[in-house]
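Every protein chain except one is present and positioned as in the full complex.
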Amino acid sequence: MYTEKVMDHFTNPRNVGEIENAKGIGEIGNAKCGDIMRIYLDVEDNIIKDIKFKTFGCGAAIATSSVTTEMVKGKTIEEALKLTNKAVAEELGGLPPAKMHCSNLAADALHKAIEDYMNKNAL
Amino acid sequence: MYTEKVMDHFTNPRNVGEIENAKGIGEIGNAKCGDIMRIYLDVEDNIIKDIKFKTFGCGAAIATSSVTTEMVKGKTIEEALKLTNKAVAEELGGLPPAKMHCSNLAADALHKAIEDYMNKNAL
Amino acid sequence: MRKVYLDHSATTPVRSEVAQVVTEYYTNIFGNPSSVHSFGREARKGIENAREQVANLINGKPEEIIFTSGGTEADNMAIIGSALANKNKGKHIITTAIEHHAVLDSCKYLEKEGFKVTYLPVDSEGMIDLETLKANITEETILITIMHVNNEVGTILPIKEVGAIAKERGILFHVDAVQSYGKLPIDVNEMNIDMLSASGHKIYGVKGVGCLYLRRGVKLHPIMFGGAQERKRRPGTENVPGIVGFGLASELAGQEMEMENQRLTVLRDKLITGILENIPCTQLNGHRTQRLPGNVNISFEFIEGESLLLMLDLKGIAASSGSACTSGSLDPSHVLMAMGLCHEIAHGSLRLTLGRDNTEEDIDYVLEVLPEIVERLRAMSPLYNNRDKHRNHREECSICTLRK
Partner (left out) sequence: MRKVYLDHSATTPVRSEVAQVVTEYYTNIFGNPSSVHSFGREARKGIENAREQVANLINGKPEEIIFTSGGTEADNMAIIGSALANKNKGKHIITTAIEHHAVLDSCKYLEKEGFKVTYLPVDSEGMIDLETLKANITEETILITIMHVNNEVGTILPIKEVGAIAKERGILFHVDAVQSYGKLPIDVNEMNIDMLSASGHKIYGVKGVGCLYLRRGVKLHPIMFGGAQERKRRPGTENVPGIVGFGLASELAGQEMEMENQRLTVLRDKLITGILENIPCTQLNGHRTQRLPGNVNISFEFIEGESLLLMLDLKGIAASSGSACTSGSLDPSHVLMAMGLCHEIAHGSLRLTLGRDNTEEDIDYVLEVLPEIVERLRAMSPLYNNRDKHRNHREECSICTLRK
């Protein structure tokens, strides 16, 4: 069902957790839908210095959260804003058709976190 | 499907053949229906001295013909007239439900042969 | 790795006695039962023997058993077939909100054909109320179709009482017994059952075979057309090996039922208690006592079912969940929702169904690995920290806003 890479990120998720006094926080989904993702950012000099996530959801939701954090850590805000849900799914070697909706969450949560950061810093 | 007794009469049919100058001949069924039975009688002193049959038909048709000849050989005409299709089927240990119609032929053919004998002898 | 299969309500392995006889019918007694020759006659004997075995288990007559391709086909035949055959008497059907989709979707089809269907509600334990049933019967009611055991939460429904009501009112009564056949005693006469569906692969028989019990005299419109097999009730070359295996599985299930149920009840209760006592924020779904011996269904707050299944799978444990991600639809299990569970609690449900091959060591193993897994997933969950805030939200249970 899932690719090896999905299973790897699911079983060993990178960057799980919260960041105290995060510079930006983004959340998407809700528990009623069976998926909720929250992303925490630490930004310094326009670079994503640290990123963490917490996710309630299926295997695909956890894996996409994990890989998203890995893909943008160390990148500039502009680069991170360019990350698409499609790119996340591709990075994982694809997701089952029934699970494509989950890959439509992680990048969105990231973008929300960046938005939050920009709002807070009036950028 | 068939009882052992049916199979015995089918594989070793008694009294197959024709009687030259038979005292009575009875035929029932037609080839279009897949069953035709002909019974030949030799009667002496009101007793069925000899009886033979020829049958075109399924296993049940052949077995009922055979057992019918056996059941009435040596009997009086009156006794033979009392033979019912039901008795024939019972004698064979029963017939499959789908084959009951075949057991409704043999006794009828016999009765027709007796009728023919009686007509010929103006009885 | 240790493998612990705890998904016996989804399907079961074929037991060795059955596998053996089925194989015999593959290569030796392989004839078409409609054939006149010895190969055909021997195959026919096998089917008729199986028909007796099945009839014996539910106290029916052999000629009242129609073999089908499975539980789904039996449900369709019974519901659609009897409704269409009796529509001149009325066009109202009563069922429950927690039926299997084979029943629900057959009813929905009939709604399109102009029938009215009442879906009886259930309480928080998945139980129907007999007074509500009675209150919903009208002059138009021609069929009551109610499952014996719910496949998700294991609740045992009061079939005998429903049968008495149906009989009194002269209404046909169909029971989807796919989850109880071979597991609980069934007597179609004592319970006043007119039609009953069962499936082979739930009782260590093979997949692709089941049966409909059809009381003598009950009229059915066919749902499939063709040959004259099964007394013209179900066309198509009979699945002889499957049927013979189903017959044997039925007989063996009947012999072992009492002993096996005692054993399973002990294991089940140990598992339920072990989970509820050792893992916080958990709740049992389904009825505590009116429950299939092998069924455990528990919700774990703050985590989602599919993740839980995957984690368990990595430990060799096979289970199932009512989460939307595994139900193949937008929403979590309609059964849990009908029982009034909050969406998110339903998403976090875990079903463990025990069977012949499970031992006490299996239960110990689950109780050993499950707490860690739950803890791990909760540590990842954004819902776990602000538990209290979250609890207040719970009552809303709004509709999912995501489009999957």
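When the chains are written out, they are named A, B and C in that same order, and each has its own residue count from 1.
Definition applied: a contact is a pair of C-beta atoms (placed from the backbone, for glycine too) under 8 Å apart; a residue touches a chain by one contact, two chains touch by 3 or more.
Since the model is a prediction, treat every value here as computed from it, not as a measurement.
From the options B:I19, B:I36, B:V67 or B:A113, the residue with contact to the chain not on display is B:I36.
Of C:E64, C:E152, C:D194 or C:E306, it is C:E306 that touches the chain left out of the display.
For the chain missing from the display, the contacting residue among C:P62, C:G208 or C:P371 is C:G208, taking the whole complex into account. For chain B, the residues touching the absent chain in the complete assembly are 7, 10-11, 13, 16, 18, 27, 29-38, 54-62, 98-99, 101.
Residues of chain C that touch the chain left out of the display are 5, 7, 10-14, 16, 18-19, 22-23, 26-28, 30-32, 34-40, 69-73, 75-76, 80, 100-102, 105-106, 108-109, 199, 201, 206-209, 223-228, 235-242, 306, 309-310, 312-313, 317-321, 326, 328-329.
As a working rule, only the chains that are shown with their structure count from here on.
Inter-chain spacing, taken between the CA centroids of chain B and chain C, is 57 Å.
Chain C has its Cα centroid 39 Å from the Cα centroid of chain A. One finds 91 Å separating the Cα centroids of chain A and chain B. Within chain A, not a single residue touches two or more of the remaining chains. Counting only residues that touch two or more partner chains, chain C has none.
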